[in-house]
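Below: one structure, written as structure tokens.
Note that one protein chain of the assembly has been removed; the remaining protein chains are unaltered in position.
We just call them A and B in the order they show up, numbering each chain from 1.
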């Protein structure tokens, strides 16, 4: 699609980042680059679309919309999660008009063509009889479920997902996300480029002042330059206690302060999962650190630290013993990103009795809104002609640097393909 | 205006439709194609602008706005309908600011230049006296009235309109639209490409489920594959009765089920008019089939079937014995179309006494809103990367195929000029 001079321009732009510095203005401003990101990252990669527990029964579905495309994520008759384009093969009408629901068959509202839950065409009354129905099923989208998390890919031949599953599944398994249920879904339209949301996510340099709730519960805002001996001692003791509890169950732990190193541009790794201790007194990422819902999954003790999984370009999740909070990004323009947050609790928990939203939501809702405000503010600044990329902190922004290197490498590699 | 590679790209796109199938995604998505449609179809063709009965007296005017242009449709001192650009020849200000009204003279609000009802400049106080007023009249737009319907063309040298008038006028005459009056005008902003609105209009495959009101009154939703003998008998008998009534008046009738074949791409025909019976018990396209207003035009008996006129790219009208409903399309973007509906009744009819809107509007208002929802839904789907053109029903979508062939042929021919 790109003219050769446009391609040359994009490559020059991708080469224009100075190592150790942020991205130049055009990365947040050039509509051609944004379209290339959509084509080469978002339409090639694996995207988190939602949780499988959102569709417990065959025929249950939800929609995941991205850049004009609507994808039906549906549980098939075999219990597996399928993804199908929400577009009739006849005249192209959207079939499912509600963001979630249940169907026996997918019936197009225009001329009532009917498809089964796997997308096979069943009925096309009114058409010439010689048409081959087997060629007119709903177009499929690649889909994989890992421990209750549904990933889709719009690529014709997506990257092998097996290594991702191998890396994530064992760490995620005890959380039992597939046996969860939605406590709350919230959508935010954040006026910031999607990369700024990740840059914000990949450093905790901003946490001390901006996230008063978060820093009380976590160790990872400490870094090499400010982990005083008292903090290191505290982390050591909490880690030892947790290891003694979890070790028997084969659950491993990460001890050091500072954020988990992610992504890994040197090996092209865009996914990660790990568990890490919370501060003493915190068994859940809640306002007071107390448990606010029944234990999830395989847990028999609330002291499990916090589980974290991330995958580029659109997903991270924080899970405590009693709930999880997934964050799902979808770009809706060069300077706008839809951010969906999904809170899960155990499927058997009853709202009002076993948990209340006023206790469950605030910790991550506050932290998230603090970040969305930061990102919006930064988008305004980097759009200015007065913006020049600044130096990154080697102590505190190493993961941001990793993210930028990964992003540029991905773009350059795929533009060359 | 187009670069040669843009022109080549458009021609390739226009050649990319597979016969018997719908249009590829780019036809609803490519902004360059949309601009070419504006330039080569909308700015070249004849457009329905409104009814002459909207401006009964000299000096009465209404505006028709399209793609940034505002056109004044005004009745001149000689009683003829004129069309003028609503732009002062001095500094370019819009002159008429209200969508309809009455003027003695057109006076520009900026510097009070004054023009007569034919657009001649009368007054330009404050200008140097040597200016030639005869060169500074309002720019004219081509306009033709046919039996109460006003068509305009923005082209410098529009296509000959006489054949259109010859085809439409005799069929339309008994309806007496020129002796009508507006009962209601409604505007809809429909989030769909203008071609989708026509594609919807050109088939009744969708009628059975989507238009419960319409199918009770009409025969044309039956097609070769589903006209059972009972229906054929019913149509035959109602046709015979109607012919015996109308034949004497020289009014002809169309008998067969299925939609009138229109347009005719093989002969470049983009206009048509015909009359067809309604179902037994229906004398008007109303909820219960009963007459809801005084007879229009030359009619002396309510049983006149239904009169239908269409002209591409922007007009169709359904008329019963007692009222007419015109539909006028105006694109306002690649995925938005303004649709104006105009209900006429006889000029002498008094609201409240001779007709009430609650009886007059519902039949077509419901049917129209059902279609606008369908079109909006289809626009969402054909914008998806998951959309691929599907096969058209040879039984039921033959007119849609005719429309697509006409459209592509028009575009290719005009791009070559």
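The criterion applied here is as follows: contacts are C-beta pairs under 8 Å (C-beta built on N, C-alpha and C of every residue); 3 or more make two chains touch, one makes a residue touch a chain.
Everything numeric here is computed off the predicted structure, so don't read it as measured data.
**Q** Looking at the whole complex, which of B:17, B:111 or B:385 touches the chain that is not displayed?
**A** Within the whole complex, the residue contacting the unshown chain is B:111.
**Q** Touching the left-out chain: which of A:141, A:319 or A:382?
**A** A:382
**Q** If the hidden chain were put back, which of B:80, B:131, B:224 or B:356 would touch it?
**A** In the complete complex, the chain left out is touched by residue B:131.
**Q** Of the residues in subunit B, which ones touch the absent chain?
**A** 43, 68-71, 85-95, 97, 109-112, 126-128, 131, 136, 139, 141, 154
**Q** Taking the full complex into account, what residues of subunit A touch the chain not shown?
**A** 22, 199, 205-206, 209-210, 225-226, 374, 377-378, 380-391, 393-396
Note that only the chains that are shown with their structure count from here on.
**Q** Return the distance between the CA-based centres of subunit A and subunit B, expressed in whole Å.
**A** Those two chain centres are 49 Å apart.
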